[in-house]
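All protein chains but one are shown at their positions in the complex.
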Amino acid sequence: MATSPANGLPRWEADPILIVEHLFMRFGGLIAVNDLSFKVGRGDITALIGPNGAGKTTVFNCITGFYKPSEGRLILAHGRAPTPEEIAEVTRIGERSLVGREAGVFLLERMPDYLVSGGAKVARTFQNIRLFTGMTVLENLMVAQHNALMAASGYSLKGLFGLPGWTRAQKAATAKAEYWLDKVGLTDRADDPAGDLPYGAQRRLEIARAMCSEPILLCLDEPAAGLNPRESLELNTLLRAIRAEHGTSILLIEHDMSVVMEISDHVVVLDYGTKISDGTPEAVKNDPRVIAAYLGVDEDAVEEVEAELKLDTNPTGAGA
Amino acid sequence: MEIFVQQLINGLTLGSIYGLIAIGYTMVFGIIGMVNFAHGDVFMVSAFIALICFLLVTTVMGITSIFLALAIVLVVAMVFTSLLNWAIERVAYRPLRGSFRLAPMISAIGMSIFLANFVQVTQGPRNKPIPPMITDVIVLMDNGSYQVTLAWKQVIIMVITAALLGGFWYLVQKTSLGRAQRACEQDRKMAALLGINVDHTISLTFVIGAALAAVAGTLYLMYYGVANFADGFVPGVKAFTAAVLGGIGSLPGAVLGGLLIGLIETFWSAYFSIEYKDVAAFSILAITLIFMPQGLLGRPEVEKV
């Protein structure tokens, strides 16, 4: 899955959808992200992991436009991997993006948050769920299709008079919402307020809502947090289905190692804002620096650590 | 040059009064995150209490020493205004704590309207003038045609303001009350878990704010020699502007902001147009909030995602 047969390179090298280059984020004197570079493969499920306070959510906020990075370049590629010339060109001309017929290059660090989602098609969820609690489940999914519906309603003019073009668009949007409700198993609760749903259902609804905005890259901030094992399993199935049926690439932050190791094709490990490991789940979980970072021990104690972590496919350690 | 110095003195005097009112805004905002809309009217009520007390002391009790009279008026105004603000918090704001966010603000607007009209109904709509007191001035400069004077009452205002601020600063920084107050500002729930009586602390904040407003009200009455029921709203908004300009939540900021607003207003009136002096103050409020919402001495807010 993770390697492209053409040239033996892993897919995140051969066909990246997102390239993070030398990302820095400073808050006053604090450096939250320090010279971080990594790539996310098209069609991959990529996990961004690291101990608490490693700067994962900050990276997410930079990618999705909520923070403006202090330095660095965030390249999002539509269609195919961009050539270095294309990247250089869009960087030089100072535009936010360069979109051709079958490919597009977006520089996310130049875009405000709503354009990252609306234009570059990067959707996200939040660590502390952010649903529109006072609106119904269905309404949540309709809001997610705002930009498409706004155009269809003729910026409200057509909609105000109930013209047929708008009615059709509204029907199509409802159908899409129903599709996603079915996908996340919330059809029965479509007319209930989102705030009334149990926690696990709220997490699924947030993912469905993000998917309703038709992203090419879906960023999930701790999607399994607070889920019970069964829900966690359902989440894995859902994410795999999203990738398989919609071709959406997924970037997720997760603490639950069973989820990470189970579904990801590619893992990037952060600690203190820098990357300490990057590779397949196999490679990463055997990386002594990762283990040390997670438990805060010397590399000498790795073996002991592995026993505790129950990650021991290779008892002698030192895989990477 | 002479005019400039004179305006500087006048501006600092006015600014001291604004600063005293601004502290009430900034403390309440700091501790419960609400704009206490009624604070300007509390200030106005305090001026009336001072007025009534002054008349009682001078005409009925026959005290002739102006300084003794002033001291009595100051204390009485502080006591009664504190009681008023304590009751306002109890009746209009405390039941709404933890309710939805607009509720206390709207309640405060209602309270502001109530106070202004209560004074109008009980004391009448007309201006209430008192004879000028402490009319002595110190002539600082004299170029023959224009005298720069420093009135004794201006000195009194600045000295009282400075002394109170010093005491107040000590209270907030060094005493356990101040510590409790700062803890409640940071995290009310945690403070309560640590055994701080949050209700009590908030009540005290209102009481202190009112006491300072009462000082401002007394000094205002002494300086301008007049009280009117409608005099709460505009000074209130200006003091709020001062609190915002200085950085809301910051005590030195409130004083700095008050002085700046006082100076801007006096210079604007002297050099541009007196008609538009309130427009100038309101514009500063808008401009500050739009371009520098953290104010001069406030901490910038980072949006949490």
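For reference, chains read A and B in written order, and residue numbers begin at 1 within each chain.
In the analysis below, a contact is a pair of C-beta atoms (placed from the backbone, for glycine too) under 8 Å apart; a residue touches a chain by one contact, two chains touch by 3 or more.
We take it that contacts and distances are computed from a predicted model.
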item	value
Which of "Branched-chain amino acid transport system permease protein", "Phosphoribosylformylglycinamidine synthase subunit PurQ", "Oxidoreductase" or "YeeE/YedE family protein" matches, in UniProt, the chain that is not displayed	"Branched-chain amino acid transport system permease protein"
Contacting the left-out chain in the complete assembly, out of B:I3, B:L68 or B:L83	B:L83
Contact residue for the chain not shown (choose from A:A144, A:V184 or A:I216)	A:A144
Contact residue for the chain not shown (choose from A:T83, A:S156 or A:S258)	A:S156
Selected from B:I9, B:I23 or B:M111 as touching the chain missing from the view	B:M111
On chain B, residues whose C-beta touches the chain left out of the figure	29, 33-35, 45, 48-49, 51-53, 55-56, 59-60, 80, 83-84, 87, 90-92, 94-96, 99-107, 109-124, 126, 128-131, 233, 237, 240, 244, 275-276, 278-279, 282-283, 285-286, 289-290, 293, 303, 305
Interface with the undisplayed chain - residues on chain A	64-66, 113-115, 117-119, 123-124, 126, 130-136, 138-139, 142-147, 149-150, 153, 155-156, 159-160, 162, 174, 178, 187, 190-193, 195-196, 209-210, 213
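Just so we're on the same page, only the chains that are shown with their structure count from here on.
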item	value
Distance between chain centroids, defined by C-alpha means - chain A, chain B (Å)	51
